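The excerpt is restricted to a subset of chains, each kept in its original location.
Just so it is clear, A and B label the chains in written order, and each chain counts residues from 1 on its own.
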Amino acid sequence: MALLDEDRLFPTDGRSRDLARELYLGIKDLPILSPHGHTDPRWFAEDQAFPDPAQLIVTPDHYVFRMLCSQGVSLADLGVPRVDGGWTEADGRKIWRLFAQHYHLLRGTPSRLWLDHSFQHVFGIDRRLSADTADWYYDHIAECLARPDYRPRALFERFGIEAIATTEAATDDLRWHGMIRESGWQGRVITAYRPDAVVDPEIAGFAGNVALMGQQTGFDTATWAGYLDAHRARRAFFIAHGATSSDHGHPNARTEDLAQADAAALFAKALRGACTAEEADAFRGQMLTEMARMSLEDGLVLQIHPGSRRNHSDEVMAMFGRDKGFDIPGRTDYVTALRPLLNAVGMRADLTVILFTLDETSYARELAPLAGVYPCLRLGPPWWFHDSAEGMRRFREMTTETAGFYNTVGFNDDTRAFCSIPARHDVARRVDCSWLATLVATGRLAEDEAPELAQELTYGLAKRAYKL
Amino acid sequence: MALLDEDRLFPTDGRSRDLARELYLGIKDLPILSPHGHTDPRWFAEDQAFPDPAQLIVTPDHYVFRMLCSQGVSLADLGVPRVDGGWTEADGRKIWRLFAQHYHLLRGTPSRLWLDHSFQHVFGIDRRLSADTADWYYDHIAECLARPDYRPRALFERFGIEAIATTEAATDDLRWHGMIRESGWQGRVITAYRPDAVVDPEIAGFAGNVALMGQQTGFDTATWAGYLDAHRARRAFFIAHGATSSDHGHPNARTEDLAQADAAALFAKALRGACTAEEADAFRGQMLTEMARMSLEDGLVLQIHPGSRRNHSDEVMAMFGRDKGFDIPGRTDYVTALRPLLNAVGMRADLTVILFTLDETSYARELAPLAGVYPCLRLGPPWWFHDSAEGMRRFREMTTETAGFYNTVGFNDDTRAFCSIPARHDVARRVDCSWLATLVATGRLAEDEAPELAQELTYGLAKRAYKL
């Protein structure tokens, strides 16, 4: 039994389905460009076998364990590590059984599609996961993982990845990227510059992080000028390790363009730990504009990922720490927030700023109108909870008419779950081809124009926007 | 001529329609669970014949008279009672003719579907309502209502209602529920605890209502501790009359978790009528958290119905009072608002808090991410203006991928219009089966999994969530 429907995610009426399938067949085997994500570069540096199935598939995937948590399964029983090192389940098989027993909770979710895709395509499995098949699954996957063709580099090649970007903190030593390069392996694993911990005064350790950046670069990061120079140096270091982009995960999309003296004063206050919440917010906003100006110098593409209210549960944050599924989106304004940055550098066609959102109400109202006129702006693909068939459909329906296709940048998988990468790209390719097919079937796009757009959405736009 | 299309609300393409119809046939005759609504328990206690057709179908249904009002028909001419007892039309036939003459205004609305459903299925009517058929309709329905098989209990049984909840104020004597129980009739009519008038300092008569609750329970409700004990006692009284839930209709979703001394001080101020608007809002928010804590003691499911800006027109409020179609939804935040309650009790799997919204922008952005991780949270069905084919479709499309199916709780009819209950549940069943069929037809759900989910959405989820 196949776990997957060959025509999944295509339109249901005959002609649209045929059009979508034909478009999909034309692009399904194109190489994967993964310009934004969170895979671990150490995997590709060391090329060790992945550990047991639970540690590969359950424990690190907050999409999965959050859903089980929502129905009363404890994170400790799922093996999620505790901040204090206290007990959590360590027996992979027990964790796997608990997961299998609750697999029905994922019905109708993208996780189900991604998991079934990796079960079928990565592990060659032909039966559904359930309490009954849990042990068979565990044994089968464990056996695969022990084989050389399931090592990270082998999978990377089998997945057809042309380039993948990981994300590292500004002060990271990028040792794994160095090791990959020195190894002679041809897989293209690049980094991305993520300076949140050195631009956000509210992140614990901010001043120490800034000081470390000073040591790393030789600039005096106690001064505003030295701090900016240190950024320049670290960006250059990242570029030398393949980076083509920076990434910024702020609570909102606020930008500022203060006079340099005011920015310097704010920075001094931030270093002293004396910023109010409002001042910290303003400083983060100022740094987005500074980063954009540096991008004009060094060519890094600037990505803004705003709007998540992180660590919503104090109890879970205290016990299990960050990134545990308790990051909840909130309303996000772009029109007022981005104006200072756009007034500073928005008309520059040699700058690329890619906007993401978790607030879909901004697609048609704010993001598409902005991207549809400012030369520097592009729209990132549907992000996080919206990396799904319905989410992608809404994105195309709400942005295409106002921003067109050429102000979008293809797909990002944005994942830590390595085996889900082909699945996620496959979903995006199917949904995009379905959208094009719908446009053709409703006379909004000529049939001969669709294949070119399918290529662009799958490959060309990402390649050019991210300079890959 | 049938008023209804047998395949109404199913997808239009062949295979999806067939799948939806098959799923629907499997669940259409399941008993009705109506865990949240506003029918009048007196109907079932006294089991008297309903009065004339206009008083059954037009005068009490704000969905209907608001639409006529929007096109210039006066509420007085429709027989809506006046606060001052002044003239309104009392002649049922005149009201009915006015309604019939404007029936085309309801084209494309859920009211039209509900009304046609009750005309066809409850009254066996085979012609469309219009000015021409107004008198025929009036006579026919009046004749039915005079028959014993159109009495409330007979209809209750004919509708296949397994359990229905009404909603009563915290100080209600629940006499009708007592009378139903004592009558020996087997129909299950239960109450729900609605304490708005004793937790909202801005409702006229707040202090008097609290004092009455003190008299009813023997606790000193002039003190915070006594006031909380009085709630406990009233909840126990409601539970003894079948209640399994409480319900809270606040202007927003704000919650608080103040120190008990601060809460006591705020309560004292509220009793004195000295609260500012902000303090009244904080007090309501505190009481949601207190209610959640009591739910952990006594097991009542907590329902939050926020976000309506009630009584928008001063003129209509002065002349006709509350609930006259002038309650308008507004933007509603959940992420920040619910945090105090969720930090207090959100990780408890033995608590059920059901969230409703009138702000659909919160489905994908806030409600599904919250319900998809907190053990205590569930999503209530589409509410009020969204209890409709499009509203239900949007709900499933925007929540399923992030919250799954199992964090939802089936359907609520939430109505005062008794004859519309089977119609409303039928709409929900058809739309849910259509959604499942769409998932199957697009390869997002296996065909063998759909019937089980159809049963859950129709019956199982409501049964378990509301402990029926």
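We adopt the following convention: a residue touches a chain if its C-beta (ideal position, glycine included) is under 8 Å from a C-beta of that chain, and two chains touch if they have at least 3 such contacts.
Here the structure is a predicted model, which means the values were calculated and not measured.
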Assembly copy number, counted for this structure file with 2 shown: 3
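In this section, only the chains that are shown with their structure count from here on.
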In the complex, chain B residues that touch chain A: 11, 13, 15-16, 333, 335-336, 339, 342-343, 346-347, 349, 361, 364-366, 368-375, 377, 397-398, 400-407, 438-439, 441-446, 449, 453
Residues of chain A that touch chain B when the two form their complex: 4-10, 12-14, 66-67, 69-72, 104-110, 112-113, 128, 309, 312-316, 325-326, 328-331, 358-361, 385-386, 388-391
